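Every protein chain of the complex appears in place save one, which is left out.
Should a chain be cited, it is by its letter among A, B and C, assigned in written order, with residues numbered from 1 in that chain.
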Amino acid sequence: MPYRPGRHFLQVPGPTNIPERVLRAMSRPTYDHRSAEFMGFAAGLSSDLKKIFRSSGPVYVYSGSGTGAWEAALSNTLSPGDGVLMAETGHFATLWSQMATRLGLVVDFIPGDWRRGADPAQIEDRLRADKAHKIKAVCIVHNETSTGAVTPIKAVRKAIDAANHLALFFVDSISSLGSMEYRHDDWGVDVTIGCSQKGLMVPPGLGLNAVGVKALAASKTAKLPRYFWDWGLMTPSTEGNYPQTPSINLLFGLRAAVDMLLEEGLDNTIARHARLAEATRAAVQAWGLDIQCAVPEHRSNSVTAVVVPQGIDADALRKIALEQFDMALGTGLGKVKGRLFRIAHMGDTNDLTQAGALCGVEMTLPLAGIKPKASGVAAALKVLASKAQPGAQQAAAE
Amino acid sequence: MPYRPGRHFLQVPGPTNIPERVLRAMSRPTYDHRSAEFMGFAAGLSSDLKKIFRSSGPVYVYSGSGTGAWEAALSNTLSPGDGVLMAETGHFATLWSQMATRLGLVVDFIPGDWRRGADPAQIEDRLRADKAHKIKAVCIVHNETSTGAVTPIKAVRKAIDAANHLALFFVDSISSLGSMEYRHDDWGVDVTIGCSQKGLMVPPGLGLNAVGVKALAASKTAKLPRYFWDWGLMTPSTEGNYPQTPSINLLFGLRAAVDMLLEEGLDNTIARHARLAEATRAAVQAWGLDIQCAVPEHRSNSVTAVVVPQGIDADALRKIALEQFDMALGTGLGKVKGRLFRIAHMGDTNDLTQAGALCGVEMTLPLAGIKPKASGVAAALKVLASKAQPGAQQAAAE
Amino acid sequence: MPYRPGRHFLQVPGPTNIPERVLRAMSRPTYDHRSAEFMGFAAGLSSDLKKIFRSSGPVYVYSGSGTGAWEAALSNTLSPGDGVLMAETGHFATLWSQMATRLGLVVDFIPGDWRRGADPAQIEDRLRADKAHKIKAVCIVHNETSTGAVTPIKAVRKAIDAANHLALFFVDSISSLGSMEYRHDDWGVDVTIGCSQKGLMVPPGLGLNAVGVKALAASKTAKLPRYFWDWGLMTPSTEGNYPQTPSINLLFGLRAAVDMLLEEGLDNTIARHARLAEATRAAVQAWGLDIQCAVPEHRSNSVTAVVVPQGIDADALRKIALEQFDMALGTGLGKVKGRLFRIAHMGDTNDLTQAGALCGVEMTLPLAGIKPKASGVAAALKVLASKAQPGAQQAAAE
Partner (left out) sequence: MPYRPGRHFLQVPGPTNIPERVLRAMSRPTYDHRSAEFMGFAAGLSSDLKKIFRSSGPVYVYSGSGTGAWEAALSNTLSPGDGVLMAETGHFATLWSQMATRLGLVVDFIPGDWRRGADPAQIEDRLRADKAHKIKAVCIVHNETSTGAVTPIKAVRKAIDAANHLALFFVDSISSLGSMEYRHDDWGVDVTIGCSQKGLMVPPGLGLNAVGVKALAASKTAKLPRYFWDWGLMTPSTEGNYPQTPSINLLFGLRAAVDMLLEEGLDNTIARHARLAEATRAAVQAWGLDIQCAVPEHRSNSVTAVVVPQGIDADALRKIALEQFDMALGTGLGKVKGRLFRIAHMGDTNDLTQAGALCGVEMTLPLAGIKPKASGVAAALKVLASKAQPGAQQAAAE
């Protein structure tokens, strides 16, 4: 590839920018995963991952992907013919429901308009109606990456409890983990699904399951066939002893990334994402464009999906951004293809990288045939500047 | 980890030494896997991988492992209750049979003593006896990593044909691919299973399936549930369009490794492994130790398993090698634990790295209570020197 | 150092942002600089460096710095007591004159106000007045990094010629090379001084001399003592044969950087710098701040020095930018310390990185007590957007 000057702006909502510290960590020579040294390393990492999920139970790290981690959650806990309740929040929720069907589960898929999170009240209703307890699991996407809409997980938990239903509760935290508040234990989640290439700032290749006691118990009797994803085989991995050769170098990268999140402080990380998200939304609104997520309190702090006006092709706009400004924006997936583009504000970002990205969008809009109503960059800077406090980051750096 | 001077000698049979060129390739920043640039890259890599398998069909690259690639082969082609014929060549063949059982297949497992490859005649007999054609697949490990024993794949193909049996033929080429001769098409293999961290010289994290037309046809009707491993979903990946976010940085590494193998020339790579294996075996025989693989023509060119005398603990020996000489040797797996250690001669190796490793073993033996009969290093150098030809490598370097 | 999220904005005028491709090139293992392989590599690099200087003569690459390259130019060509004519364009011109004095040369230092380039007319006058031809060299800084002021080198050459003076002509191109138009041969320069860490995008550690025939001739009789910097010893280096062990890994980086500049096309690189400089100056003017270089046509395309209002400490402002926005701005050097800060637009930059930097300055100004008159970012984006042409960069990428 010939030289393109300056930094590529990778603004798709995953894979996100990998910090060079993570890349350097990954370039350490691979060594024997059966050595005491590696096992000590892996056990320590396993332990620290719990802090990221805010979970007291085991976290299994697969060579795989978020999709694989979905499959692990389902196949370890369910049996053929089991019912699962899912909510159509967007493209990824739809894919997950397709997977469940393919695996032989019976999906009750609450329809949605892809413009908001799932509705706890609807979930409660379905569960109450399920007198026969055919529904064995409720599966929700916390942050729907395709639309930038968040489902309030705590409220879903309350809904399940209110319905007095015994279903397991599985949450896809793929694009919220390490970016937005997420509490596996406190929110009563049974399996949380994650992956490496979003807020965790590691290249793709790892799928994660944080698993609670109720889910572990279910895995003893679950009859879906499984081997690669089997939690039983993975159990010793929390002590560093993997059943297969793990993705050693990606684990080196994950170690660095977890260190970085803990150095920043997870609450600071979450606040940073909130701040950058607010600035981004302010820009979109100043430009006079619609945000795909119609419910303000459901708007994601890791990605904002922007609806383009009728007659405009969002992918043509994305092409201009890439060619003119070396910036990759996220495409519309599934039924919103061409109708929206996505601006990530996730992972290894800060005020100026996000401001640079918004400058890129602002310059792209007219080239794509969209006349912005006002300067989105000015609106974003106003948000960012209003929160800059002398000494704050200095303190953090000390 | 505090500094240990000099190069670590990683002599386990996978993960193997990752060339720094591969590590550097992997440290390139991750970027959008939906970009035209990435798709062009991935399509090119997919195409070149066929050369490594010597296959004309698609090669699917999973975020996963060799184990995952086993599961992909089985779950894409078979249905619950199908019979599979397997041969107990060692630990990995045993694990594979366990997986098949767990997935709901009926395994006919030809017993073995872990000291030789599978016997084509036995396979032919079993197939002939299977009048009802309950056996839907013959699953063989080409190079049993746990014992260093090779099964002659071409002869197994002949046996299947001689039995006039329609079973599919699956071969685990995990520790032979890129090290020993392997011909997917010519040998009539339906699915070849590979992974990244052996002869391909890439860190672990990728599982590979080279798939023939007969296997693809079988996948249309196979009923084992699958999603993550589904070939149908993977089909566009050969054009660079992955169904999920692939392990981008590991693919960067794989690209570099495939380039390197093609630069060396696969036949040269194979000859190099044969030469280093011969030297290693000469050393073991000079020391007066047994090679686990009792059949000379079955002895592996990628790893040699060395039996320790009665009363010696092979793992205690390995510990001395690691502590005294910073060299990791492979452990005995499963039922040969403590009875043997393994010396890899696989991947990114040459005369002097292998000679250094053998020097390390030679110095370790007495410390572990084994008195060598003669110098294995001298025997190995004799082999290596006898094949050094002035100008040969110079030509290759030009 | 604890994690600071996102990309550090390194906006000092050297060292500039090192592209990761250069860093990766540098991480290749060091090898024998006396090998045929290295000598071929180094000879090729030497040859390509001429294209960067637009010089037909040798380019000597020292382990050193720009300061060292100054010393090499002087000590190879001059004798104790020789006169040199220099012009006080700023801090670096002043340092160079101090060096000349320390080396035993007699400096005629044309005074300046640090707000413009040197004046060719004054140079012509001094040379005409030098009837005895005591002045043996005219030494000019092309782009004064401390002030962002450019001296028109072609015009100085004309002035020397107009004065019919035989003095050698030395030009410091440290912060213009690879960023702004520079023509060693066409402009009749005898020695051009460069270094690695500015427009060449390589970490600091290399000093460069592009040497013309007249200078080489002078070196035969020059009497200043020298050894390390001696061109005679360096002559074989242009064939790859260095007199001492060269900075091998920095040369690996330089190779990558030269490749990148040639891929972009030097004229495109220069146009890019002009564009980013124009945007930056538009921002400064919109903010209502003074540009240190008072002569518009002397304003640098690689760095802009911004004067802060009376009562404001430019270094306090820089501290805020670093702490609040993780952006390093250049300090005022020498007599302008505290009176200005510098924004680099040099090396591996593009529209969005520069826009992000200007966003950072815009948010910093009020925190430092400066109320901007208008949005500099808006002014800069207007410049950048006016020049974006669909398809332009796409073509470059193909």
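Everything below uses one rule, namely that a residue touches a chain if its C-beta (ideal position, glycine included) is under 8 Å from a C-beta of that chain, and two chains touch if they have at least 3 such contacts.
Only a predicted model underlies this, so the values are computations on that prediction, with no experimental measurement involved.
Set against the missing chain, the residues C:Ala43, C:Met99 or C:Ile312 yield one that touches it, C:Met99.
When the missing chain is restored to the complex, the residue among C:Gly14, C:Gly178, C:Gly212 or C:Gly240 that touches it is C:Gly14.
Within the whole complex, the absent chain has one touching residue among C:Met26, C:Ala87, C:Val191 or C:Ile370, and that is C:Met26.
The omitted chain makes contact with subunit C at the following residues, 1, 8, 10, 12, 14-15, 17-18, 23-24, 26-35, 37, 63-68, 71, 80, 98-99, 102-104, 195, 197, 203-207, 224-228, 230, 243-250, 322, 328, 331. As for the chain not pictured, it touches subunit A at residues 20, 24, 27-29. Residue-level contact of subunit B with the missing chain is found at 1-7, 9, 17, 19-21, 27, 259-261, 263-264, 269, 272, 320, 323-327, 348-357, 359-360, 362-363, 366-367, 375, 377-378, 381, 384-385, 388-394, 396-397.
As a working rule, only the chains that are shown with their structure count from here on.
Central chain assignment: A. Criterion: smallest distance from chain C-alpha mean to the mean of all protein C-alpha atoms.
When the CA atoms of subunit B are superposed on subunit C, the rotation angle comes to 180 degrees (nearest 5). Greatest centre-to-centre distance from subunit B is found for C, with centres as Cα means. Subunit A and subunit B have centres, each the mean of its CA atoms, that are 35 Å apart.
Subunit B and subunit C have centres, each the mean of its CA atoms, that are 54 Å apart. Here the spacing of subunit A and subunit C, counted between their Cα centres, is 44 Å. Counting partner chains per residue, subunit B has residues 24, 27-29 touching two or more of them.
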